[in-house]
Structure formats: C-alpha cells, structure tokens
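Data first, discussion second: the structure below is written as structure tokens.
As you look at this complex, bear in mind that one protein chain is not there, while each of the others sits in place.
What follows is chain A.
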C-alpha cells in the first residue's frame, strides 16, 4: 500500500499501463488471450508462474503459528532490555524497536515483565485424539485423486479459528475435538466429488478457508459423532478469467485476499475488498461470513462485490444462469449463500467486480477535541455521502495505544506527539490530551478528485473542531492494522487476554452505545474480580447512510483469577447484551458462528430463524455440513 503521492502524474499513468500490459502478457503465456483466461482443473499441475505462487501451503504450520496469529517469523516481544520489538521482515514495522510499548503495556494492564505466561512451545502430537476415519470414504477419495491427510498437526491447525478461547487453549497445550481428516480439493469438480462421497458415507464436512474466523465457526461441534472432515479450500486459488469489458473476475473461492489483490494489481486491477484479515482470509470465507472490507465506501462490501456464486451442496450445485448486474427473480439466492457460514455447502467459484487500480492514494488524519465531536463529524460526512475510501475514528485510549507502537526511528513515524505538544500549546489550546481522538482517512481516485474530496472532508471536520493532523499519522494508522493482530499473543505471554468484537448501530445511538459498552466491560471486569481496570476501547470503522460500524477492543490482566477464560467469556457476553440493549446488531461482519448463536432468534425473529432452518433442511437434510453454525 505504497503512497503514490510522490510520483508525477505521467509516470504513474505510464507505470499503470505497463502493469496492465505485463499482466496480459503473463496470462497469454499460460493460455487464451483477449483478456479472458481459463484454466482446467488439473490436480497435479505444478504452479510455475510466480504470479500464481500461492502463499498458503498445504502444510500451513510450516509458515504460520500453530498457536497464535500469523506468520511464524513475525511476532512482538520484549527483548532483554525490556524494549518492545517486532520480529521478521514482512511488515514495515518488522525489525523495529518500540521504546514506549513497555511503559504503555505495564501502565495499561498493571502487568510486570517479570510475570510471564509462556505458551507451550510445540504441539504435543500424542495429545491429539486419533482420527475417526471412514475407510471406504478415504479410499474413494484417493481413487478420485483428492489430496487428504490425517496428520495430527494439520488436523489441529484446522480445528480452530482465532477466538481468544481457541488460542488460549492451544497455548496451554489443550487440544479439543479436532477434524479427523483434511482434504484439499483442487477445483470445483473435486468439491463435487467430495460432497457426493460425504453424502454417501454420512461424513461431516466443514469448509475451511483462511481459518481467520472469530466466531467459533471452525470449532468442531462436541456432539458430532461422525467422522469430521475439514475441507481446506486453499488449493482452489486460481484466477480463472478476467473480463475487462464488464470489469469482472472469476476466481476460485480458496484464494486468499492478498494473493487476489496482488495478482489483480499485476493486471492493473483490484477488487478493493480489504478486510483487516486479508493476508489470510479467503474469498469463500468472505462470502460465507458476509465480510466487510476497509474500503467498502468505494468498492462495497462483499455482497455488493459478487456478481455470481457457485456453491456445491448435498442437493447439487446452486448458481444463477447469467451474470446480469441485478435481477428481480424472487429473493436473491445469493443471500442464502452469503452468510451461510459453511452450513449449506462449499462456495467454489465466484465472479466479482473489479476496478482499475486507483491512480492516486492519499492518507490523512484529523484530531478532534473529543470522541463526540469526532462522531458528529463522521455522521456529517455520511450525511453528505462524501466518505473517503476509508474513514476510521479512534477513541482516546486507542489514540494513546497508537503511540505506544511508535518505533524508535523512521521517516514515516515523524514524531506525532512532539508535534502535537507544540501544536497543543498553540493551535490546540483547549484540546485535552485525555479526551482528544483521531480519525484516519484514506482517499483514492484520480488526483484532482482526491484533492477536492480531501478538502471537502477537512472542511466538514473543521466545523466539528477537527484539525488536520497530517498524512503520516493516517498512513501509520492503516499500517498498524495488520500488525495489531499480532499483539494479542504478546499480551498472552504476560497474563493479558483480550479480543475484539464489532457491531453496527444507527447514527443517533453510536455515542451512547460506545460509552455504555465500554463502561459495561469495565464494571463487569471489576465485579468478576479482575484486579486492574481493563483496556476497553472502541473505534468507528465504517460509515453508512443510516449508521456506523463500531469495533471494540477489550483486554485485561488476569493475574489472580482462577478461571480467566470464563471471566473473559462472561464479560464478552455481557458486552454483547449491552450492545443489543443499545440498539446495536448482533454482528456487522464477524458473523454468528457458534459464539453468538444464542441471540439469533432475538436477532431475526422466530419466523426468520424458521426460514433459515427450512432452507437448511431442504439443502442439507442429513446435516453433512455439520459445523452447526448460525442456527
């Protein structure tokens, strides 16, 4: 996500053309021309082209942590000097020292670096329950040429998502119910075969995309007695064709976000769908959970982006007969698929909208005297329908947290706080350091328009006491997006557990909801014996015409608690109750999974739930897709 500001107009256009051309040439090498390429599904085709190099190997544990977030080489730690540090080479923050992290960490959580809670270093394979295999099923798979494995590490890896309780258990070396077998279909037809066999042998299938679920969606139901097969979509990851006339792309559903974007970029395009988990989450996962991307203001959420979906169900394949941009053919069948969370079938191929790469990107940030003013500004921006590609408003705690991640030296990290202090005395007079909050912005489009747009937004901000606080701060904010997920593992090394959760809520309730939920978290923690006030913060991450998406972070120091997980779960539960009582939704984009199932009836009414159930009953009467999410 490099800023293009410093490239002159002409250079940029030229560069883009070159990329487009290069993209086409690469495609042509492999097959058809005319901007449309197709590839047959050949199981053992070596993936030669660098553009196709998948970033997800079958043995994911080779590059990713088995009991934490992300790549094995990247993690936060406190070095011998007690300084915070981020390891690896992948991110802009990699290899940097974070001098203020320790103080912030200790002050915020009341922890001490002396008190460590290290994770079990390696998976104890003998603790993994032996697989319950249906031999003829495995045999027939082999005959059909579908890759499968019951290697314990692989099974454990696919037994969870990234909820706190899942990771916490792994760190303690506790292994629950894990899938009995992992299969790797290579294409749509493989999936058809697998589903057929699963029906034949009454085997339970659980689709597995990127594994980034945060709703317990990937947990094997304890009550499941059949053989459980994890259907790993990672090898179905090809872009099958790009249609430049209609600006669509047809992709296999196992592709992960960063690969899709990178490959499209090479052709001069993008989908613009960038959920924070895009390094690991998959297209099929997005469809199955109704995902939302950071830049939805320009590109839309997943439901706005898909044009056509193909899904394999026990009843057969479901898809529409054409790619018309809108239809009136009864309830949209895509809406049965989107958000079905793997309960109906496997999404195998998706046609998505694409856009030419934006010619110009510009970050920005605004400081507000307080959160309320910030929310009012975002509301006004939404009213005028002039939201930039992304606009996010952080509360004061998150603003301070952002500072804790400031590296020692770096050009893009020009000292904000120092600048601010000066600012504070002069222009910021009246801004309370413990009240002010920051919005980060990302504009995209052609240069003229971006600059115009930028001015419009800053003018609105000024009306709410907002002051422009520079591009760097904005860029830094977005860059942190990807590394923040690594921080939880650091916390867990020192008695700190936490999680994020989200909701959507009408505009007029945003402030009340934020205040009440944060307060509820603080109170519930106190009542449940948490010794130190928790970190309870929020940000408004998306704006809509009629409301906003709010994202909460919540973490606390669990020293002295007999059952920290239980405390954590109760508090999260109460926080959700509070959200619902304040007019917030059950979920804006994380989905329901098993974690939030108990509220589904309340959320969609008994009839609504019945509708969904009857779809499930028709499509999958034997509950082959038995992950028991949602319903």
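What we mean here is this: a contact is a pair of C-beta atoms (placed from the backbone, for glycine too) under 8 Å apart; a residue touches a chain by one contact, two chains touch by 3 or more; residues count from 1.
As a convention for this text, contacts and distances are computed from a predicted model.
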Out of "FYVE-type domain-containing protein", "Phospholipid/glycerol acyltransferase domain-containing protein", "snRNA-activating protein complex subunit 3" or "Rab proteins geranylgeranyltransferase", which one is the UniProt protein name for the chain not included here? "Phospholipid/glycerol acyltransferase domain-containing protein"
One chain is left out of this view; which of A:56, A:195 or A:513 touches it in the full complex? A:513
If I consider the whole complex, including the chain that's not displayed, which of A:63, A:77 or A:581 touches that chain? A:581
Residues on chain A facing the left-out chain by the touch rule are 508-509, 512-513, 515-516, 519-520, 580-583
